[in-house]
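In what follows, a single structure is set out as structure tokens and then discussed.
A single protein chain has been removed from this complex, and every other one stays in its place.
Right after this comes chain A.
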Amino acid sequence: MSRQSMRSNDPKKVSGELFTLTYGSLVAQLLKDYENVDDVNRQLERMGYNIGMRLIEDFLARANPGRCYDLRDTADKIQQAFKLYLGVSPSIGSWSPGGDEFSVVLETNPLAEFVELPDHCLSLRYSNILAGVIPPISHLRILAHLPRERWKSLLTGLRKDIECSSIVYSHLEVEKGMFNE
């Protein structure tokens, strides 16, 4: 053999990159297929939903998380699942007084690691797939959405300063009982 194996890279990181890049090509393809950015957002959410349906099976088998007794338990499990599947630990916060609304905030978003959105895609919710994943895994009637303005403003911030490209925030707000529209 002329060559030793030189995978000095952390295999865990590499498979994360593979996922990120695959997701990127998928979004690029969707943008090519649909003229309307809103349709892309919707499609991404639908895909997320399908992934969530499979993911919850995998998660139950793998992590044996036990029963959720209230929404705080559910929030914990969501946090645990993010850690397991995306390798990032989101923080859970902004509980509403009634305890039926909370935010999942990702400090770093692995999906957006290599991403720079062009100007005509500013209304694209790039990580919308995550918003789709949460409802089926949490088994609650939940509306998860990524507030657009926030993503946009953070993105604008990002564009001004290339240095902070690793700090891409995304913000998920989860509200109970808003699923039937």
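The rule is simple: contacts are C-beta pairs under 8 Å (C-beta built on N, C-alpha and C of every residue); 3 or more make two chains touch, one makes a residue touch a chain; residues count from 1.
As a convention for this text, contacts and distances are computed from a predicted model.
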Query raised in the report: What protein name does the UniProt record of the undisplayed chain give, "CobW/HypB/UreG nucleotide-binding domain-containing protein", "Eukaryotic translation initiation factor 3 subunit B", "Trafficking protein particle complex subunit 6B" or "ER membrane protein complex subunit 3"?
Result: "Trafficking protein particle complex subunit 6B"
Report task. Quick one: say which of A:Gln43, A:Thr74, A:Asn109 or A:Ser127 touches the chain that got left out. Result -> A:Gln43
Requested in this report: Considering the whole complex rather than only what is displayed, give the residues of chain A touching the chain that is not shown.
Outcome: 2-3, 5-9, 11-12, 14-19, 21-26, 28-30, 33-34, 43, 47, 50-51, 54-55, 58, 62, 84-87, 114
